[in-house]
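The complex is shown incomplete by one protein chain, all other protein chains being positioned as in the whole.
By letter and in written order, the chains are A and B; residue numbering begins at 1 in each of them.
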Amino acid sequence: MFKKILVPVSGTEADVETVKLACRLAKKDKGKVWAVSVVTIKRALPLDAEIDSEIKKAEEILDKAEAVAGEEDYEIETDVLQAREVGPAIVDEVVERGVSLILMGIAYKQRFGQFSLGNVVPYVLKNSPCPVILYQQ
Amino acid sequence: MYIIIVGGGRLGYYLMKALLKEGHEVLVLEKDARICKTITDELGSVCFRGDGCEAATLAEVGTGRADMMVAVTGDDEDNLVACQVAKHKHNVPRTIARIRNPRNAVLFKKLGVDVTVNTTDLIIEVIEHEVPTHPVTQLLTLDEKGLIIVDVRISPESSSVGKTVKDLSLPKESKLALIIPNEGNAHVPVAHTVLQAGDQIIAITPSENKEELEAALGGM
Partner (left out) sequence: MNILIMGCGRVGARLASLLDEDGHKVTILDNDTYSFRRLQPSFGGTALFGNGTDEDSLKKAGIEDADVFVALTQGDNRNVMACQIAKHVFKVERVVSRIYDPLREEMYNALGLETISPTKIFAQLLREQIEGKE
């Protein structure tokens, strides 16, 4: 049913579960799974600036995702994206690759003492052209 | 180029779209959260919520590497301050401000704004062009030289019909550059060129001599 699944990963514990789940969903139809990590670039720098420390961090997060997929005995592709904001970067990637499902993990978060979904999830839910599964740790 | 636009109103919005299309890196600064959301939903990460007059906001969006700042909010004073902060605090090489009060053009230049765009004057120019009783239309201002390029229509009642160029008492420094007749090709006028009813003349003149030129061409 879902031939192309995109899993945005950010280094939280939820990554393990979402990558696992994506592999299991894709296995049936031999679908593709992409794990992507977004490096955000501050406006003070041009968009194509290369911040080695951030890129390294993103690659480590993706290595972990690949290891989890390995445990599930499934091969996935990984990508580092560079953007100003995470939400639009994910949606652009989805459109470009013709993704059929986004599988996102989030951790329960509080901001100013209140439950908060952050900026990324609402943006993706509002603007995604394909179904989205949200997994809260 | 990295261009920062202050104000996400209609002018800012369409300006941004045009500049994005030309391939520039563009960022709109807008105070209103709702407008920011609308822009971001439609065009992605090209809008930042914040006050474009605040030095801290401008620092955060990397104004220091901006090539140009265009302030197009509805308030002249906000546009002035945004440009001044960009110029003096962040060394932006080129600042452009929209103004509503035409008299602010001189003041803003004096205060360091590189270019002012006056929406009131623009509309007046269009009206002048559209209303046939007004024979002289200002086409372009050459600021540094104090010259303007105007378009003059010679009506059949005009006193200059049938006169040669050398017989016209043109004001000092005014030159006729081109005559576009009703029929036939445009030509560069010489001393013995005779003016005809229906001619359209492109002329260049010091801005203070505009009315004298109009009188010399029998416009009034």
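Just so it is clear, contacts are C-beta pairs under 8 Å (C-beta built on N, C-alpha and C of every residue); 3 or more make two chains touch, one makes a residue touch a chain.
Source: prediction; values computed, not measured.
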Completion exercise
Note: the excluded chain touches shown chains B
Handout entry: Full-complex contact with the absent chain, from B:I3, B:C53, B:I96 or B:L195
Key = B:C53
Completion exercise
Which of B:D41, B:D75 or B:E125 touches the missing chain? It is B:D75
Practice task
Touching the absent chain in the whole complex: find that residue among B:I3, B:I39, B:M68 or B:V85.
Solution key: B:V85
Exercise for the section: Extract the touching residues of chain B with respect to the undisplayed chain. Expected result: 53-56, 75-78, 80-81, 84-85, 88-89, 101, 103, 107, 110-111
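Quick note on the criterion: only the chains that are shown with their structure count from here on.
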Problem - Complex interface listing, chain A residues touching chain B - result: 42-47, 83-85, 88-89, 91-92, 123, 126-127
Exercise for the section: Under the touch definition given earlier, write down the residues of chain B that touch chain A in their complex. Expected result: 2, 25, 27, 40-41, 44-45, 48, 59-62, 64-65
